[in-house]
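Apart from one protein chain that is not included, each protein chain of the complex appears where it belongs.
Every chain is named by a letter (A, B and C) in the order it is written, and numbering of its residues begins at 1.
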Amino acid sequence: MNINLSIDVIEKDNQTELIVTGEIDAFTAPLLKEKLLPATAKESEKIIVNLQDVAYMDSTGLGVFISALKSTKEHGSTLTLVNLQERVHRLFKITSLDSIIAIDTTVRGGE
Amino acid sequence: MNINLSIDVIEKDNQTELIVTGEIDAFTAPLLKEKLLPATAKESEKIIVNLQDVAYMDSTGLGVFISALKSTKEHGSTLTLVNLQERVHRLFKITSLDSIIAIDTTVRGGE
Amino acid sequence: MEHFDFIEMKLPAKPEYVGVIRLSVSGIANRMGFTYEDIEDLKVAISEAMTNATTHAYEENEGGEVTIGFGVYADRLEVMVADHGGSFNLSDVKKQTGPYQQSESIENLREGGFGLFLIDALMDKVEIKSGYGVIVLMTKNLPTNEVGLDDDQISTTQ
Partner (left out) sequence: MEHFDFIEMKLPAKPEYVGVIRLSVSGIANRMGFTYEDIEDLKVAISEAMTNATTHAYEENEGGEVTIGFGVYADRLEVMVADHGGSFNLSDVKKQTGPYQQSESIENLREGGFGLFLIDALMDKVEIKSGYGVIVLMTKNLPTNEVGLDDDQISTTQ
């Protein structure tokens, strides 16, 4: 079985960057969660999730980022999403989740 | 209804070039036939079919080129296929139709 | 009676097949002439419905299947997603449906709470029926063609 999601994790001092490629759906979201959640459990860790190469995401992806956000609040880490394609960014806006999840819109992919 | 095939026809002195874009299947092959056959009915016309942007073709496409070839023999015109993607070229090789239909392999698309 | 074509798919209620449904609906919607934006909306909405159905199947611990019906009309696409078996409290689900409100605490946010809300936001009409299993019936209208018919419309598939 093939899974249409791959995640590269780059760790520096107090910073974890996840570079996500593929599609985030009910099948692949557990893999994202498995890679993302441990990083959020580190105190004062700065976590950046680069979504430039994510062309598809649905509510299962939103769910993973909600879990991750909760974990950052518990453990004193931070979470920022960067380089969202317009379609993916739109889901955060429709659900108003962009008001609680930090999204860096200065650089945006897919445009 | 959308049809995933578009055909540009460029006519010069005694030469007709068809630039084909999209997919050639049972749904779209009639459109290709409609554009290609009239050109083959012109005496000593040189017809070039550019398949560079055809990513998919099946036996319905082979059928259109067989009809066109028959028509060139009747009317004294010629037919050459150019810029075939490897996958499309393969169908002509498997069926041995490359032994009767002129395929210019000096320039090939998709590689 | 209004003419339509009907396409039916039956799949195992497993998340690995959500991507298959997305490609299928993408093919149907592209053929119908939906815009790229609308096709993306349809992909999300149908994935959400299929995800709900697989979640129910999982909770019920059954090797169930999901049935998806596409009604292809001249002016719209109707999609029906049905899972079989498993009960379902519709009023509970409806209570959980909505965007994030500033008044809600983050702690209370439900990971899986946005599926039905997105279906509702992305489709033109949505009905949910609960009985023996759950049926989500959703409609997306084709844009009315005000620029006139263009015979030489160019389109390509993926």
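The definition used in the following text is that contacts are C-beta pairs under 8 Å (C-beta built on N, C-alpha and C of every residue); 3 or more make two chains touch, one makes a residue touch a chain.
Since we're looking at a predicted model, the values are computed, not measured.
**Student:** Could you tell me which of the visible chains the hidden chain touches?
**Tutor:** Hidden chain, whole complex, touched shown chains: A, B, C.
**Student:** With the missing chain put back, one of A:Thr21, A:Gln52 or A:Thr78 would touch it. Which one?
**Tutor:** If we include the chain that is not displayed, A:Thr21 is the one touching it.
**Student:** Just name the one of B:Asn4, B:Thr21, B:Asn50 or B:Asn83 that touches the chain not displayed here.
**Tutor:** B:Asn4
**Student:** Of the residues A:Ile3, A:Ala41 or A:Ala102, I need the one that contacts the missing chain.
**Tutor:** A:Ile3
**Student:** For subunit C, which positions touch the chain that isn't shown here?
**Tutor:** 5-12, 14, 16-17, 19-24, 26-28, 30-31, 157-158
**Student:** Considering the entire assembly, which residues of subunit A contact the chain that has been omitted?
**Tutor:** 1-4, 6, 21-23
**Student:** Hey, which subunit B residues sit against the chain that's not shown?
**Tutor:** These residues touch the chain not displayed: 1, 4, 23, 25-27, 56, 58-60, 62-64, 66-67, 69-70, 73, 87, 91, 94-97, 99-100.
In the analysis below, only the chains that are shown with their structure count from here on.
**Student:** If each protein chain is taken as a node and each touching pair as an edge, is the resulting graph a line, ring, star, complete or other?
**Tutor:** line
**Student:** Let me have the rounded angstrom distance from the C-alpha centre of subunit B over to the C-alpha centre of subunit C, please.
**Tutor:** 39
**Student:** I'd like to verify one number: the distance from the centre of subunit A to the centre of subunit B, where each centre is the average of its C-alpha atoms, in whole angstrom.
**Tutor:** Centres of subunit A and subunit B (C-alpha means) sit 47 Å apart.
**Student:** Can you tell me which residues of subunit B touch two or more of the remaining chains?
**Tutor:** none
**Student:** For subunit C, give me the residues that contact two or more of the other chains.
**Tutor:** Not one residue in subunit C touches at least two other chains.
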